[in-house]
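Let me begin by presenting the structure, written as structure tokens, before commenting on it.
One chain of protein is taken out of this complex; the other chains stay put.
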Amino acid sequence: MSAAPTNTRTVNVTIDGHTLSVPEGMLVVEAAKRLGTQIPVYCYHPKLDPAGLCRICLVEIEKMPKLQIACATRVSEGMVVHTSSAKVAEARKGVLEFLLLNHPLDCPICDKGGECDLQDFTMSYGPGESRLTEPKLHKPKMVDLGPTIVLDEERCILCRRCTRFDDEIAQERNLIVDDRGFGSLIATRHGGEYTSYFSGNTTEICPVGALTSKAYRFRSRPWDLGHTDSICTQCSVGCNFRIDTRFGRIMRTFTRENTAVDDGWLCDRGRYTFNYLYSPHRLRTPSVKRDGARVDVTFAEAVALTAPRLADAAKAGRVGVIGGGRLSDEEAYALQRFTRDVLGTNNIDYRAHLQKFATPSRFGAHLTDLDDASLILMFGALTPEQAPILDLRIRRAVARGHAKLMYVGPYRPELPVEARYVDYPPGEIADLMNQLADVVHHGKEETGEGFVAEIAQELASSEKIIAIHHGRDPRGAEALERLMETLHRFDHPVGILVVGATSNARGAEAAGCVPNLGPGYSPVSGAPGMTTNQMLAAAAAGKLDALLVIGANPALTFSDGDLVRRALAKVPFLAVADQVMTETASYADVVFASASFAEKRGHVTNLEGRRQPFAAAIDSPIEVRDDAQLVAALAVALERGDVVSADPDVLYAQLRAAEAVSQPSHATDASLPRPLADTPPAPADTHDGAFTVIPIPHLYAGGGGVAFDPGTAAMRPSPYATFHPDDAARIGVIEGGRVTLTGKGGSIEVDARVALNVPRGFVLVLADMPEAPENRLLDESGFGRATAVSAGVKVRAAG
Amino acid sequence: MADFEPVLTKGFGSLDLTDLAVYRKTGGFEALTKAMRDMTPEAVVNEVSASNLRGRGGAGFPTGKKWSFLPKDGRPRYLVCNSDEAEPGTFKDHMLLENAPFNLIEGLVLAAYAINAKRIFIYIRGEFLQGYRIFSKALADARAAGFVGHDILGSGYSVEIVAHRGAGAYICGEETAQLNSLEGKRGEPRLKPPFPANAGLYGMPTVVNNVETLMYVPHIITRGAQWFASIGPEKSPGPKVISVSGHVVKPGNYEIPLGITVRELIDGYAGGLRPGRTVKAVQPGGGSSAAIFAEDLDCGIDFESLAAKKTMLGSGAVVVMDDTACMVRSAVTLNRFYEHESCGQCTPCREGGQWVHRMVARLEAGEGSEQDLRILGTINRTITGTNLCALGDSIMPFLQSVMTRFPDEFKAHVTQAGCPLRLRKESAA
Partner (left out) sequence: MTPQREKRGSELIARYPDRRSALIPFLQFCQEEDGYVTDQAIADAAELVRLTPAEVESVASFYSLLFRHPVGGHVIQVCRTLACMLRGADELQAHIKQRLGVGHLETTPDGMFTYEEVECLAACDRAPCLQHNLEFVYDVTPQSFDALLEQWRAQPRPASPMPAE
């Protein structure tokens, strides 16, 4: 972004006869906006540096001999601007005439028609009649830029918003201007693809119909779309977006800028993952297992089958509930209410993933804290894959040169911006943070290991420090908070962000979907219930009679893949609610069809604790219910209908009331109680010739909707495992080959990759892929040991 | 004119000035020696300011003033020498670089000393491979002799010169495009402000000077500002190398005192026209300048006189067209040039420039229309003055001037479906 002078001095500027006072150095185009005066722009975009290319924004400024561009000229005291003088009008007409010279008049079939700035400005400012008898020069109209975007070169007006977005915002620099002059084209490198996680944004900022998304091409006209304000639930950032529908069907999603959260951008997973709703894999009706086959039933039948089983198990104190992290705040509240007040147990846990906590008990930070951070410490989390829009803030802070990024972990992921890597063995990061806290606390004289002292020095010399944690390791979290406290005591502004494994992990935690805490982090009365791990262990040991899993897929995502599968197979009664047939659901006696984010309303809480409302955009299929309706129906069946409401407004009020009582404080000097968590053992360290498995997140991994979404299928990775070249050579595995990994819970066969950023003795395995669940190799620690054997060469289809 | 002795081009053709010893015999490196021994950087700036030397690259900005603009904030400064000569009709720097590299090196070091730069980059047009080689060899010789590099002549002042070859782009003659190119980027002009004096090469204060401009500096130091200021008109004094080409008997570079007339240049220096021919049009300041005509030949060649004729001295490239030249054909070559050389950033230059070329080419091919003539007659209003850099302003001046002066010739291309000159020639044959 432009280095606009940031002072508070104001100047008086006169625009079209109206004088107003604006901050000195403001761009003329922005000052005009304050008066409600629109100056047409193409290349200008408020989030990008001024480029001054398109020349449509030329205005007349008194005492300047030539017209000036409003998008790059800054106001000064006494400046007098005319935005619609005859000279200005002529220049605008000229620019429009030049742009239209070879622009195809295919507006009737152009996706942008109706929301096109070329169309609109031509109507407002263009020449009344065309003198263009010039034959149009033709260019390719369907250039496939990559898996998501198609370029129409004829429509492109070369404003370069897209390439500048890819450069300045995404910092990826794969979209370029090729050639020069009249031959200029938007392109990728020779034979390359535009595969950014942020590609969809280019279709929005494209002022014409040059860049279109494959997902939306020729699907609808803008004026036929209904708009619903919603929140993306594909990750824990909580980007604000708009769902555009036509005839009750989602056509596309669109940014709805919230500068504090998304800054006006969406990632492609968030933008494009909705077509699974229309795939045959979408669950449209509940089903039950009968004689080994799955049979569709009505919602009422499914409830009637489930309620008594849960009640019986509850009576015996042998029931458990897993879920909440993918639910709305209201649903999560309803679920814990049902569990505690209807089933009478504290056996509830939203943690079906490696994640163990979502709320920093102290020093919780906001996303905007990244903007002026001087040091960003990433502990284990991998934000480019897990929270892409958060990662854009990191990229910007680092690219602007005021923030340093430090990555602490057992391997060196490729990060989009420069980072310092601190290699540290898995499971021992807590030790490192404790050592750092000691060194920072005792000052320089007490030096630990060389690099510990060095990092401590880096910490001490940085002003504002923001740490990003993956929340998998409670001991690490405690150590991190201790380190932050030490730094805080030395007057460093500090903050912690915990990236959620699911969209509403933090909301579920706040709503009380943990064994020891109720809504608002209030300690439960009576003994805490069982954690997910304990429930699964109990189920596997035959000590649990019924398990209710709502909006979770522990079979794929729980760390100990062996335990979870044994438990799900063993438990006498399993009911699962989800939107698609997951591995977990495949074990279930009863499967409920859940409403999607687009089919319900409520709130979700993002990773920084911001609670945001979303509205229903479409109706759900007739036998589909949202999860609050489900538990409310179960409560009714158990004659406790008074306890659990299905109404989001009632639930929200109840949640707020409960929170008001518990009065959780986010102040840095208070601390929130932490959810009960088992302390995982350190990863096994045996010299058995096996590899330590590190699960690697990927934006498009997952076993839910994304696994069945035709819109994102092209971006979905094929499962893989990456070895250090020396290890690969030792076991006879080659890049592009196949490898079989065998661990505690069985084997998976995946593509083999070889890379230098993997330490020897480790294997990085793509996580959360139903085709090859990496949790077969993991244990409770979230890591695991696996042997690897070459499985030959990958067979590829010809051509 | 008779008492004027060439300055930069003195000895060309008779002396091998690419030989350091020869250059030194002609007084070479005396100015540098003097400056290193006796002059502060400020004194060098003052001398050049007093001489009223104006940039020889095209814009004519006072050199001393440019040098004194740099902010004094301790940041490193750079001197960039613009040797990316590509303005149609201009070939002076090409010749100066190949024939007098030491004079240029001496000027470079003096200018760098004046602005306290520690590094000089000379951006040599990619096509001037021979010039690059000659310069590089001279640079090595000058370095070996202690005129460039560490602690020059025991003064304590050190400066390095890097010769950098361009790769084929006229627009890199525009100073901010040149800086981008030097930084390894596309040679696209930058938005201004900031100006190079504040944020130039690598964001640091930078002076960009033309080859010829810098070559006068040693002579000004040796002979004094008064000597230079006394040559030619008061406001644009000094000698200037003028490139004369086209329909003259002796095309070439001529170093003249500014202020002589176009007629004197053509007849007195360039051997006049071929027998029986008359002047039809003269482009006095490179491809970007409007033409002047037979009735203007007594106009002086200097910044002010040419500006009064609504054209410019520019880089000092005089292209002479006699009565056999078709103005439409002439315009086509220039409009094609600007289409080819537009960087493509700004809409009017990229799209408008291409459109103008398309229309003029159509006229030349006998396929033009009255509508084309009407559009060409007014299109300068939306092309000129609306772009980020001056390239867009170069598209129309020549075309507009010849269309205004020879409207019938343009109309005839439409009514006779082709060039009347060619048709006349063909019917005569």
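The letters A and B name the chains in turn, as written, and every chain counts its residues from 1.
Everything that follows uses one rule, which is that contacts are C-beta pairs under 8 Å (C-beta built on N, C-alpha and C of every residue); 3 or more make two chains touch, one makes a residue touch a chain.
Just so it is clear, the model here is predicted, and its values are computed rather than measured.
Residue in contact with the omitted chain (choice from B:G64, B:P88, B:P218 or B:P257): B:P88. Across the entire complex, the residue among A:N102, A:T122 or A:T188 in touch with the chain not shown is A:T188.
Interface note for the absent chain: among A:R74, A:R92 or A:R180, the touching residue is A:R180. Contact with the undisplayed chain is limited, among B:T9, B:N210, B:S330 or B:T347, to B:S330. Looking at chain B, the residues touching the absent chain are 76, 85-91, 93-94, 119, 125-130, 132-133, 136, 162, 164-170, 181-188, 202, 243-247, 251-253, 283, 287, 317, 319, 321, 325, 329-330, 333-334, 336-337, 340-341, 343. Although one chain is hidden here, its contacts on chain A can still be listed: residues 172-180, 187-192.
One rule holds for everything that comes next: only the chains that are shown with their structure count from here on.
Rounded to whole angstrom units, the spacing between the C-alpha centres of chain A and chain B is 55. Every residue of chain B that touches chain A in the complex is listed here, in rising order: 169, 186, 191, 339-348, 350-355, 358, 371, 375, 379, 381-383, 385-388. Partner chain B is touched in their complex by these residues of chain A: 50-56, 58, 66-67, 72, 90-91, 93-95, 97-99, 101-102, 131, 133-134, 157-158, 177, 179-184.
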